[in-house]
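Dropping a structure here in structure tokens format, bear with me for questions.
Omission of a single protein chain aside, the complex is shown with its protein chains in their original locations.
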Amino acid sequence: MASEVDKSLLIIILDVNLSQRIVRQETKVLTQCLDSTIVFANAHLMQKSNNQLAVMACHAHGSLFLYPDEKHSEVRQIDGQYERFTLVERSVRQRLQEAISEIRTDRPLNSESLIAGALSMALCYVSRLEREKVAGEKLNSRILVITASNDSASQYMNYMNVFFTAQKMGLILDVCSLDQELTLLQQGCDITGGNYLKVAQLSGLLQYLLWVFLPDPSIRSKLVLPPPVKVDYRAACFCHQELVDIGYVCSVCLSIFCKFSPICTTCHTVFKMPGPMPLKMKKKKKNIDAVH
Amino acid sequence: MAEEEDEKEYRWETGYEKTWEAIKEDDHGMLEASVADIIHKAKRKRQSERKGGARLGMMRHLFIILDCSASMMNQDLKPTRLLCSIKLLEDFVDEFFYQNPISQMGIIVTRNKRAEKISDLTGNPKKHIKELQNLQHTALTGEPSLQNSLELALKSLRLLPSHASREILILIGSLTTCDPGDINPLIKTMKVEGVRCSVIGLAAELCVCKRIASATGGEHSVVLDDKHYKEQLNAHIDPPPATTRLDAALVKMGFPHHALHNSTTDAAMTVCMCHAESTDESSRLMSTGYLCPQCLSKHCELPVECRACGLTLVSAPHLARSYHYLFPVKPFREIAYESNTPSSCFGCQKSFSNTEKKVYICDKCMNVFCVDCEIFIHESLHTCPGCANNPDTFLKNADSLPAT
């Protein structure tokens, strides 16, 4: 329809945790990542006048929006840069500076970044924009996570909730890892249909971003992009945190165990010992017996 | 009968409800604000009814009994009762499997005093939807038979392991049923077997339906229009609290590998097990798929019961999709907006203006949210952004779940 207008919203979540391995090795890395991210953000805005942008930072103690920022919306051009880009650059840098100086030092710093928290805020933000849009407007949203920290299993629940909500909202999650393979976020990419990329050379970060993550999902099929990675969907058991091919699932809370145990450690349910079972269960019963 | 004594009285037997008093005009004599308020309150109410931590029957086994008698030709639901039901059921099936990924469903139709199983218990929504669509041009004849169809459903449900929840959902448009014998013993059997039977009537309330529902712990309702019909159906998407006599068990499951672009050139093109027997166009050779860890047979989608060895195959996210029922976000506390509350919503960053009368606070992380975010968090996200962003609280959400 002529009356339908597409808008493309990109939310960038930049991990600024100071205890990331690559940052601890060389502090300059963070500045370099920030520079690349800002240029990439502006490159997105440069594509179309309708494109929208939000930038978030996340670290071990929380996350916050760097742009848009209602407090700093006035800016005058100082050089040939497009005014809107200057505004992005300035408010991101300013807000990040404030944020980093606010990080409390009385807490151990080496904890993990709260990426799932940042993602959940991003989803709230997207759902607000969806509510506020006018008739005849179509909002295509996606989230890009740029991180060098590990995705830890302690946020597993939050991650999964975020992934499924994103899938339901038709929102795409892209992940750019700077350091290690992120199995959880990889699953998120696969569930939502986004791209996952582990950057091989940090010095070329901007080029990686422009190549892989700048194209809108609608045009990705036309451009040749790296093939999808093999996602490991195996579950880890709750008892030993080991990946299992075949496991036992508690019928009440769906916790996964690698061996049969008489009591569920999650919901404290006592299981019926495998006794005489109806017809259909015969095969399974044999297997259980074999384990013991 | 014990159940009938505590039954609530009928609407026409209650006293006057002064519904108009709930609506108040604002300064300009408009009603919109007041109506919005009522809608909002209703939404809040639904959430507060949802209790967390209850034992829910996760591996659900549901039979849908659909009336295909002559009464379904009636056009009080547009275009006809049957077509309306089919349309709504299609959505229902999708949403059911989205929310209950490792559950199974079967469909029975009843007409001409007979019952016929059109799809057996399986976890594949596509099959059900296909069968439902085939029903569109079916002949609607005779009377339905409640007893026959319940017995047919019971025959399958009886075989299930004791940890699985057994449910029947009846959609009946007829005001009569033609049964071969007394239905009361059957109701007792269902009660003993722990089958929860709910009824949605399309015409009017029937005593027998009401009795079946109340005796087996199910729900009974009569639809008012198609919207109400949809709501009534959707009420069955959330898993019902498990009855206490349900046995818990550990179920063996397989977590298959994603056989995608397998290493080198050895990814031979093969037909997956799910489509090996069918000859239609959907059975084509593929190199991708999921391999059963027990017998290495290939399947094209999850979750599925392995055709070769009967192992239930799921992926870890499938299980995770149900976790939010076990660990729901606690309802937020409603507080009046004052000057000392934060200036913007923690979730969506919307700045509160004076028009905001109520804001919501999470008691765990003490962050403040707007109305819309509050609803969004409880209805779809199931994670409090405040708690997830607080290094002290983000774990508590999952503290009983040491995670993977």
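Order as written gives the chain letters A and B; numbering starts at 1 within each chain.
Rule of thumb we're sticking to: a contact is a pair of C-beta atoms (placed from the backbone, for glycine too) under 8 Å apart; a residue touches a chain by one contact, two chains touch by 3 or more.
What we mean here is this: contacts and distances are computed from a predicted model.
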Name the absent chain by its UniProt protein name; which of "General transcription factor IIH subunit 4", "Nucleotidyl transferase domain-containing protein", "Ribosomal RNA-processing protein 42" or "Ribosome biogenesis regulatory protein" is it? "General transcription factor IIH subunit 4"
The chain left out here touches which displayed chains? A
Where the complex has a chain not shown, which of A:27, A:97, A:207 or A:261 is the residue touching it? A:207
Among the options A:101, A:201 or A:221, which residue touches the chain absent from this view? A:221
In the complete assembly, which of A:25, A:49, A:101 or A:201 touches the absent chain? A:49
Touching the left-out chain: which of A:77, A:203 or A:261? A:77
With the missing chain put back, which residues of chain A would touch it? List them for me. 1-5, 39, 42-43, 46-50, 74, 76-86, 89, 134-137, 206-207, 210-211, 214-216, 219, 221-224
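Criterion: only the chains that are shown with their structure count from here on.
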Can you compute the centre-to-centre distance for chain A and chain B, using the mean CA position of each chain? Integer Å is fine. 28
Per the touch rule, the chain B residues reaching chain A in their complex are 55-56, 58-59, 98, 102, 158-164, 242, 247-258, 260-261, 293-294, 309-311, 315-317, 319-324, 326-327, 345-351, 372-373, 376-377, 380-385, 388-391, 394-395, 397-398, 400-404
Give every residue of chain A touching chain B within the complex, in rising order. 58, 60-63, 65, 70, 107, 111, 114, 116-118, 120-121, 123-125, 127-128, 131, 153-158, 160-165, 168-169, 187, 191, 227-228, 230-238, 241, 244-257, 260-261, 264, 266-267, 269-272, 274, 277-281, 283-284, 287-288
